[in-house]
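With one protein chain held back, the other chains of the complex are shown just where they sit.
Let's turn to subunit A:
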Amino acid sequence: MSTHATAGDAATPVAGSPRPAAGRWWRVAVPVVVAAAWLAAYLVNEPLWDAVVYHLLGLRPQSRLGSGVHFFLTDSVKIVLLLAGIIFVVTVLRSYMSVERTRALLGGRREGIGNVMAAGLGVVTPFCSCSAVPAFIGFVAAGVPIGVTLSFLIASPLVNEIAVGLLATMFGWKIAGLYIAAGLTIAVSAGWVLGRLGVQRWVEPFVFETRLGGQVIDSTAGLSLADRVRMGREEVGTILRKIWPYLLVGIGLGAVIHGWAPQDFFARYAGADNPFGVLIAVLVGVPLYSNAAGVMPLVQALHDKGLPMGTLLAFMMAVVALSLPEMILLRRVLRPPLIAVYLGVVATGITAVGYLFNAIL
């Protein structure tokens, strides 16, 4: 079917356009112009707000209001630009993978190697949390062990592509790399531990009774490059529409901390000297619900106030990976004891990673 559609799409411009040869130029020119405009906007962002806030409005960089307002404006534009770029590129790249292919790769794997593969595939597979339940049923019904399935479901939100991109641009590739390694390690070990605990008895029975009917169709096979680019564009719009309130709250809080919080306020409660710092960060982060883009301005502002990187990464992971809406979703297939153990094991892993990074960084 898809081959018919592709042939039809390719034929349309030739028939409808007065200058068929122009089509090829546009395919090169449009991406180049868009990329150049993106880069120009990114580079001009900070000098522009310097001029507006400090010269046009006459606010002083040393003043609380001046630095807070400047932080808010600069960060809003910077994060929206970064988000658009990251989401587009990641969506197009990931469209070459699919949940169906991931399941085929995981089918019949033993625990251990299965957990490692599942965590890795969790990062590269196109996956939205709204598909978590059908994917869980599909994996388990196809014989993928529960622990391996959970490694996939933990890695997918924990190693978040938006967080990777933002960490890399704000703190460098070393921190981004450590974050990826830590997220994968937590997903592998938490899935393995949960599998060892024999949690099958806490999975809703209907999952095992579901018979997979129909033919499995690979969700991203047979798409043309134009389809993948269109999906990338649409995904940027969908995600920005969904997360802008979280983004504004995150940047607003970041700006307040940046401009108004006393220099030693956070360092006193969650600084490197406080042995409970990471624990506090995780306990605060778990009930908070935001996404990677919303939490990053906070992380940046808190980093400026002297909080150690391990504590901040633990905070971010707790906010992004463990959330009430996700638990409510998983409750459809997992019984409360398993939800509790899941939360406990993942939170413990995140805390351990936080302390480890504070010790080595």
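The definition used in the following text is that a residue touches a chain if its C-beta (ideal position, glycine included) is under 8 Å from a C-beta of that chain, and two chains touch if they have at least 3 such contacts; residues count from 1.
The working rule: contacts and distances are computed from a predicted model.
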By UniProt, of "Sn-glycerol-3-phosphate ABC transporter ATP-binding protein UgpC", "Redox-active disulfide protein 2", "Acyl-CoA dehydrogenase" or "Carboxypeptidase regulatory-like domain-containing protein", the chain left out is "Redox-active disulfide protein 2"
Of the residues A:Leu73, A:Ile137 or A:Val278, which one touches the chain left out of the display? A:Ile137
Per the whole complex, from A:Thr220, A:Gln300, A:Ser323 or A:Thr351 the residue touching the absent chain is A:Thr220
Pick from A:Val69, A:Ala118 or A:Met231: which residue touches the chain that isn't shown? A:Met231
With respect to the chain omitted from the figure, which of A:Phe72, A:Phe127, A:Tyr342 or A:Phe357 is a touching residue? A:Phe127
Hidden partner interface residues of subunit A, rising order: 1, 4-5, 8-9, 95, 98-100, 103, 126-128, 130-131, 133-135, 137-139, 141, 206, 210-217, 219-220, 223, 227, 230-231, 234, 238, 241-242, 332-333
